[in-house]
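Can you read through this structure? Questions will come right after.
Omission of a single protein chain aside, the complex is shown with its protein chains in their original locations.
For chain A:
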Amino acid sequence: MAAPVAIHLEFGGGAELLVDGVKDHHVTLPSQPEPWDVKQLLVWIRQNLLKERPELFVQGDSVRPGILVLINDADWELMGELDYQLQDQDNVVFISTLHGG
């Protein structure tokens, strides 16, 4: 069993509108058999934070094109994207670059 992970989520560029207009979310992901990765985090966000129109944030397994992801202030493309394994106290940022964000 992996221990619960406490992480800091930030939403910006209009993406915050999809999560009640709140930019900062300090959340604790419950303990589960395997370690948390970003792919599972997106499922968790969809179930727990997205109040309306989830398709404006997630599409398929990943984020909607046009939404940027930073993990600990680095481009998630450098961190393994969906496969990155979340550590306790990680900082994950989602920035929408879309007008229709």
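Keep in mind that, in the parts below, contacts are C-beta pairs under 8 Å (C-beta built on N, C-alpha and C of every residue); 3 or more make two chains touch, one makes a residue touch a chain; residues count from 1.
The definition used in the following text is that contacts and distances are computed from a predicted model.
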Looking only at the UniProt record of the hidden chain, which name from "THIF-type NAD/FAD binding fold domain-containing protein", "Multifunctional methyltransferase subunit TRM112", "S1 motif domain-containing protein" or "Cytoplasmic tRNA 2-thiolation protein 2" is the right one?
-> "Cytoplasmic tRNA 2-thiolation protein 2"
Looking at A:27, A:68 or A:82, which makes contact with the chain not pictured?
-> A:68
Of the residues A:19, A:56 or A:86, which one touches the chain left out of the display?
-> A:56
Name every residue on chain A in touch with the hidden partner chain.
-> 12-14, 16-18, 53, 56, 65-66, 68, 70, 73-75, 77-78, 93, 95, 97-101
